[in-house]
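Just one protein chain is left out here, and the rest sit where they should.
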Amino acid sequence: MIIVMKARANDEELQEVVKKIEELGYKSHIIHGVERNVIGAVGDERGKAKLQSLGVLSGVENVVPILKPYKLASRDLKSEGTVININGKVKIGGEKIAVIAGPCSVESEEQIVESAHAVKEAGADILRGGAFKPRTSPYSFQGMEKEGLILLAMAGKEAGLPVVTEIMNPQDLDLVARYSDILQIGTRNVQNFALLKEVGRCNKPVLLKRGMSTTIDEFLMSAEYILSEGNNDVMLCERGIRTFETATRNTLDLSCIPVLKEKTHLPVIVDPSHATGFWTYVAPMSYAAVAAGADGLMIEVHPHPEQAESDGIQSLKPEKFAALMKNLEGYKKAAGRL
Amino acid sequence: MIIVMKARANDEELQEVVKKIEELGYKSHIIHGVERNVIGAVGDERGKAKLQSLGVLSGVENVVPILKPYKLASRDLKSEGTVININGKVKIGGEKIAVIAGPCSVESEEQIVESAHAVKEAGADILRGGAFKPRTSPYSFQGMEKEGLILLAMAGKEAGLPVVTEIMNPQDLDLVARYSDILQIGTRNVQNFALLKEVGRCNKPVLLKRGMSTTIDEFLMSAEYILSEGNNDVMLCERGIRTFETATRNTLDLSCIPVLKEKTHLPVIVDPSHATGFWTYVAPMSYAAVAAGADGLMIEVHPHPEQAESDGIQSLKPEKFAALMKNLEGYKKAAGRL
Amino acid sequence: MIIVMKARANDEELQEVVKKIEELGYKSHIIHGVERNVIGAVGDERGKAKLQSLGVLSGVENVVPILKPYKLASRDLKSEGTVININGKVKIGGEKIAVIAGPCSVESEEQIVESAHAVKEAGADILRGGAFKPRTSPYSFQGMEKEGLILLAMAGKEAGLPVVTEIMNPQDLDLVARYSDILQIGTRNVQNFALLKEVGRCNKPVLLKRGMSTTIDEFLMSAEYILSEGNNDVMLCERGIRTFETATRNTLDLSCIPVLKEKTHLPVIVDPSHATGFWTYVAPMSYAAVAAGADGLMIEVHPHPEQAESDGIQSLKPEKFAALMKNLEGYKKAAGRL
Partner (left out) sequence: MIIVMKARANDEELQEVVKKIEELGYKSHIIHGVERNVIGAVGDERGKAKLQSLGVLSGVENVVPILKPYKLASRDLKSEGTVININGKVKIGGEKIAVIAGPCSVESEEQIVESAHAVKEAGADILRGGAFKPRTSPYSFQGMEKEGLILLAMAGKEAGLPVVTEIMNPQDLDLVARYSDILQIGTRNVQNFALLKEVGRCNKPVLLKRGMSTTIDEFLMSAEYILSEGNNDVMLCERGIRTFETATRNTLDLSCIPVLKEKTHLPVIVDPSHATGFWTYVAPMSYAAVAAGADGLMIEVHPHPEQAESDGIQSLKPEKFAALMKNLEGYKKAAGRL
């Protein structure tokens, strides 16, 4: 950590900071500048909020952390990329691009089975479908819950696809884990630390969605919560961040892909459906995600979007999804990931 | 809901939308414009995502909701402001400004008792202190948990102050409710709907913090989750939103106060400590919050900020807090809330 | 325009709005809803701030514009895409992707000539180089001004490349137009309406950069300023928007490409160098931009980035740029734009 002193700080104030640094078990190292002095506090600063509290001392201008706050998620620790094996069927983070597709919510047996067959046929690798739905309004459809889980598992089995679904409450872990191959942590729960710890203790792969205002460093810290409990199979999902722009539902932050690839060994998935919020933008952003280096895509597909209980406007019809999958081939080839 | 048609939409496309609107149980009403047509769908649209899914129909440009999505939280429903009575001792939302103060975390018996006496003496109404701490890093201090709850309750009793503390996991509800007078839902859990429903079912007042990127309408929808389960005692807490500006930890959105006062009957509290992230900015922003119409303040006070396990840099020393409370008198008087 | 009345508005208030709408020359059309009424004001609302001022009338909740505020920039007006011909040599907006490359600033004859040959050899179509530099600090290098323009023009001529450079002051129009083939309006001047009108009156193609916090609709309105003065050759350049994320200099908003393609006929260029601010991220974001549908790229290339007067950290060395251009082929092919 670097402690920057104020321009007018006197020697006494400098010495007080040095003393506190050493009391906390760090070595101190002063650089005398032309206008102000800075002090390096040498030692592992991670998780040490006490060092940052030195910012209250008179004479201190500000405190600048140097080390990245995550360890297990860091590529410094593990330089080769993590490959997550889903039931021996699909690999995420390997050479091939993995495509997760299906409806926002499980709405009926017919709907989820029809969806499963359609996405399978178009070339998807994994089936998605929400049973517990985090809805902004308590008056909106909240999902079919347990029944939805059973229907999703059944549809996946029928089509020969592993399934992913969201878990919202630590109490539901056993139930959701029984019926799904991947546990999804939604955007609104990216810093629900009670839930992160819980899924960190089970042995199912986790798809962790970035929050609408989560920085990349915070996103990696949320992954670190899961990793630090012993679960190594975490995939990161960019799904748009909240900005001033309202032409799209969120702003898809594709540059997070090369940034994440530099900082972490975990695979990166992109969800262009939630990011853009409108089906016509999903195909170009899927191609762009693969071009930017994503390991996979998560795409909403619904047999009858205009009847969807949620997010119909961002769902592709099966034939549009099939066309997207076909066009994707060229981009996969260009990216060397065919 | 207003459905705006594309400029080039033909009559067939228009009629299809009309048909779908009526199938969903709404009345339709067409306005023929000079360049494009719009269709009003008359009926209660709240929670009806299906109406929004009409946006996928060819011919539709976009869909504009008209009704506010919240009901119970709305001032249209209840025009007089809600006053929340805490243990018969303190009223929040009434004529007087309520001040909640104390350390970020309970760290020891000595620290919380010293804090309790100090804030009581300076004129605070309620004691705060975290026992379960939502920390970005799994390696940071996570709070004293049950022991922290007991110490907080004890310190509050000794100083004659009701206490507020954060609940992070639905499973902890009974435990946290036993030891506290107000349940705090933290920023990161503002859309943790499982937790919101849980606190909605108990009879403790709830302090709901706005998320870092929660719009005012979404914030009210989170309150609506609690209200719709039967708990009417919800106070809203603005604590800074995430913007591009980094000179402060967050950007305190004080204009949300008059906006909330217009839209809802629920009381509004402001937390200038988390919003600004630096103790020197806490006093002016406390005065500004009262001037803008806040019903209360939530301020971090720590007897020894430079030793704090968390957020020391934004905590006031007891003597600074006492000075703030003294200066606040003039602003309370100007606001007619003495 | 749609005027939404308050839930409690009475009939008198409704009639007052109707009267005012008609006084302003619009037809009014009331839809009686279950909870509140809305009034459509039928007529061309563009540029009519007076209609929005009706929001102050008692009884009015809010005013919702329906028409897009731009006309000439709109795809509704001109459905085929605009192709801009640069000196009969390069087409922007046509089938082929155009690549603009070169250093941030012209720093010396040697530097700009070396750059010009290097980018030409790698396959670039247009040379960039700043002579008037908008720098955040008055103490930073402000550009070589007229001398820089002359050197840029000379280097372009030598390498057989048209050139683009920024204009910052309406007074410099003749000077800058004399030495360049395309006039660039920088990010910070996207709403410098005096400058927009000035370049609208000349007959040089304009590269208009999006501002850091310019919405897509505002961006199109800035283009409309130029178009409405008679200059039709406007290309739009996305270069990153300002968000809370600090891992990249800005957040590249690639989803603006399909949105712009839907709304306007003007070509879209992407600048991944300024957007990401770091050279290692430039190649993946270039590929992604082409995959998302961009018509061109603008990339910073410097023969010796570590000696650059400005933006060295985001500049590619010539050999890295050549590698990028080679890899780009696959993506151009996939996009059908080879």
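A, B and C label the chains in the order they appear, each numbered from 1.
Heads up, the rule we're going with is that a residue touches a chain if its C-beta (ideal position, glycine included) is under 8 Å from a C-beta of that chain, and two chains touch if they have at least 3 such contacts.
Being a predicted model, the structure only gives us computed values, none of them experimental.
Q: Which of these, A:44, A:121 or A:147, touches the one chain of the complex that we don't see?
A: Of these options, the touching residue for the absent chain is A:44.
Q: Which one, C:165, C:192 or C:286, makes contact with the chain that was left out?
A: Of the listed residues, the one touching the omitted chain is C:192.
Q: Tell me where the left-out chain touches chain C, residue by residue.
A: Missing-chain contacts on chain C: residues 20, 46-47, 49-50, 52-57, 63, 69-71, 134-141, 168-171, 188-189, 191-194, 197, 211-213, 218, 221, 224-225, 228, 242, 278-279, 305-313, 315.
Q: Spell out the interface residues on chain B facing the chain that's missing from view.
A: 213, 215-217, 241, 243-248, 251-259, 262, 275-276, 280-281, 284-285, 287-293, 327, 330-331, 333-335
Q: Which residue numbers on chain A touch the omitted chain?
A: So the residues of chain A touching the missing chain come out as 2, 4, 7-8, 29, 31-36, 38, 40, 42-44, 64, 66-67, 76, 242-244, 246.
The definition used in the following text is that only the chains that are shown with their structure count from here on.
Q: Counting only chain pairs that touch, give me the topology of the graph as line, ring, star, complete or other.
A: Topology of touching chains reads as complete, every chain touching all others.
Q: Shared numbers divided by all numbers used: is that above or below half for chain A and chain C, i.e. same or different?
A: same
Q: Mind checking the centre-to-centre distance between chain B and chain C? Centres are C-alpha means, answer in whole Å.
A: Centre separation, chain B to chain C: 38 Å.
Q: From the mean C-alpha coordinate of chain A to that of chain B, what's the distance rounded to whole Å?
A: 25
Q: What parts of chain B, by residue number, touch at least two of the other chains?
A: In chain B, 242 touch at least two other chains.
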